[in-house]
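One protein chain omitted, others in place.
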Amino acid sequence: MGLALQQVELAVVGRHLLGPLDVIIEPGKIATITGRSGTGKSSLLSYICGVLPNDFSAQGAILLNDDNLTQLPPEKRRLGILFQDDLLFPHLSVAGNLAFGLPRMQRSREERTRVITDALASFGLTGFASRDPATLSGGQRARVALLRTLLSRPRALLLDEPFAHLDPDTRSTVRRLVVAEANRRALPTLLVTHDEDDAQFADGPIIRLRTP
Amino acid sequence: MKWMPVGILLAISALPVGAGLVGTIAAGFEAQAWRALLSTPGLVRAVSLSVWTGVAATVISLLLAHVTVALAWSSERLVRLRMWALPVLATPHLALAIGLVLLLSPSGLLLRLLSPWATGFEQPPDWATVQDSLGIALILGLVTKETPFLILVLLGSLAQVDAERLMLQARVLGYGRLKSWLVAVAPLLQRQSYLATAAVLVFGITNVEVALPLGPSTPPPLSLLLLQWFSDAEPAMRLRAFAGAWLLLGIAMLTLVFGHFASRSMASAWRRWATSGRRAVRDTPGQRLISIPIAFVLTLGIAAVFALLLRSFGGAWRFPHVLPAQPSLHAWQSIAAELDAALGPTLALGFATAVFAVLLVVAAAEALHDRPGTRGGIAVVLFIPLLLPQMAFLFGLQTLLIKLSLDGTFLAVLWSHLIFALPYAWAVLSEARVQIPSGLPLTARVLGSGPARTWLLVIAPLLTKSMLLAAALGFAVSVALYLPTSFAGAGRIATATTEAAAAMNAGNLRTAAAQGVVQALAPLLVFALAAVLGHALFRHRRGMPR
Partner (left out) sequence: MIGPPAPAAFAARLLKVLAVAIFVVASELAGSRAAYAQSATESWRATERSARGQEVYFNAWAGDVAINRYIAWAAREVERRYGVKLIHVKVADTSEAVTRILAERAAGRTARGSIDLIWINGENFASLKTSHLLYGPWAEEVPNARLLDRSDPTLTVDATIATEGYELPWGRARFTLFYDALAVGDEPPDDPKALLEWIRAHPGRFTYPQPPDFIGSSFLKQLLLLLTPSREPLREPVADDFETLTRPLWNWLDDAHPYLWRSGRIFPRSLSEQRRLLGDGEVDWMLSFNPSEAARAIAQGELPDSIRGTRFRTGALSNSHFLAIPFNARAKEGAAVVANFLISPEAQARKADVARWGDPTVVEIARLSDAQRRLFPSADRSSARLPADSRRLQEPHPSWTQALERAWAQRYGAR
């Protein structure tokens, strides 16, 4: 159960980058990957998502709850990813962004709207539905981005330095929120960061990558 | 001082267009001209043909371009896409259209390959596969050329948005490539692709190069009627042509406005689709289905160039032989001498256009890199010549040049080429300059480097690839221009394109084909050179802009 990386090895242009890596992340637990720039942290996340660029080569399996994701296209992997840029679509409202994350399962528009309103409320963002994302503060945007990802019912969470652009106060608030949600929904989470506080807060296994 | 390049840029573009329009507008005020125009048989058909083919071609090209980029989404495939698109882009419209005729007409390569074993034809069937009255062949010709163009525009503007991560975000949320592209990235590219799409639409409605070989002739689209009337010896016909140019201009503008509002009204429908939650993940067989028309269009362009090559060698080529019976170098021998004469001006004009366009735009982009409003204004001014039917202002321009005693000079032709090359150079270089993080030159200045040195050592290298691309584009545009060269040059400056057009107009397909191949080779080589150079320089530095 959970997210497992088996013998994952990455190389770029023939040069070995990282691995072989063996990690098992249990549901609700947060594993942290740290390392200096260039150690392949983001590349590892790309590989897990299934969008590794061509000049990279990789081996090793990715398993999620006993499903082998390695050959699946990104849209079929049922993962969730958050970047340091919230990547909210500027041409859709907050509600539009969230609706984008919602699965098709909800039938009627009213039902979907209800789900979105409830979700916003649960994150303290009542009344933000019709807002333009550009008018939100950094912390609010981070919360909307998290919400969008969570609404898509991912089976695991990948976090690529998601707090890097936030000021210290907002940072700790959002961080706490993310960890709480990961725990609550029992999502195995992989956090990539170079911030030691983040690693400590995650309170899970820490993998330190060395410069190759 | 810093504003001089901007001023020059504006003068180059705005002056002749303004003068030309004034000339045309003045001439178009005669009621007699309008009466003559409105009495043209088949005028309504001609106008609807122009609009229908222009709009259909633009919509199809835009759709295909978006779908292609979306489905090809992965950096290697995008690079390969660029490689496919460039040869077709480099081939001038006229040459490509001729190639399509040689491919698709009843006595063309396609049917020859299939006859008589598959079709049973011993003689070419009496089908209207080209010049059909609905304009389907014309639309196909336009789509073949404009789809790669729009693809390149989309690819070029990708650097502005964090396309890779936006796509990844959408895909991880469960969406297939096409919908991810259309929701997450495409809307952000609207600004850049807007002008390009408008130019494609206007070209579709007002072009002569593609309509001549492929479009219907009873009646032809309005632009071809204008061409006939403008070159008629009878003054009454020419007067009618000026009124017609007004009409064409009006139609093009109206269609643009209509298109603008149509796309706006689709916004809410789009939003509903975007937020419906439907993932639109196509299974592989379904995706393969969509890629058929894309592959078809892209290969059609290449096949057309191939047909050109084949025909240029042909002697007698009786149906249904696939290869000419007595391949001869006749056409090549005959143009070898003329090539000598035309090659010089073609290359000189091409290089001069490329160099001046790049220099001017780079200087202006530098001056305006922090003023988005002015940049937008300049872009519009520069794009106006692309948005107007060429004939609408070329006649007025010719009169101006004669008055200034400049007609027939190299300078005049260079000027007219610059008018059409500047928008492309601007589109590439202005954005590239804006992309350079302001921190970089700032750091250099703080470190004590003067403005010139900073530009040379910090900014210029980052612009290298874009400068090469802009230069190649400028060259290609210059080589392909027919009407401007003919008007401004007063017939004294002969380029490969004027030769090809004269041959085409005479229906001399073999010479036209040979000239067409030559016409395509020059820009192709330049593009290849630019690509190689761009790749070779700084290849050891991964952080350079693409």
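Order of writing sets the labels: A and B. Residues in every chain begin at 1.
Throughout what follows, a residue touches a chain if its C-beta (ideal position, glycine included) is under 8 Å from a C-beta of that chain, and two chains touch if they have at least 3 such contacts.
Since the structure is predicted, the reported quantities are computational estimates derived from the model, not experimental observations.
Shown chains touched by the undisplayed chain in the intact complex: B. Here one chain is not drawn; of B:Q32, B:T119, B:Q228 or B:S438, the residue touching it is B:Q228. Contact with the chain not shown here comes from a single listed residue; of B:P216, B:P423, B:G516 or B:G534, that residue is B:P216. When the omitted chain is restored, the residue from B:I402, B:L442, B:L457 or B:V532 that touches it is B:I402.
Across B:L113, B:A128 or B:L442, the single residue that touches the chain missing here is B:A128.
Along chain B, the points of touch with the absent chain fall at residues 40-42, 45-46, 106-107, 123-124, 126, 128, 131, 133, 216-219, 228, 230-235, 238, 315-319, 326, 328, 330-331, 334-335, 337-338, 395, 398-399, 402-403, 405, 407-408, 486, 490-492, 494, 498-499, 501-503, 505-511.
Note that only the chains that are shown with their structure count from here on.
The mean-CA centres of chain A and chain B are about 42 angstrom from one another, to the nearest whole unit. Of all residues in chain A, those touching chain B in their complex are 46, 49, 51, 53-54, 73-81, 83, 85, 87, 89-92, 95-96, 99-106, 112, 148-149, 152, 154.
Looking at the complex, you find that chain B touches chain A at residues 74-76, 162, 164-166, 168-177, 180, 183-184, 187-188, 271, 274-279, 281.
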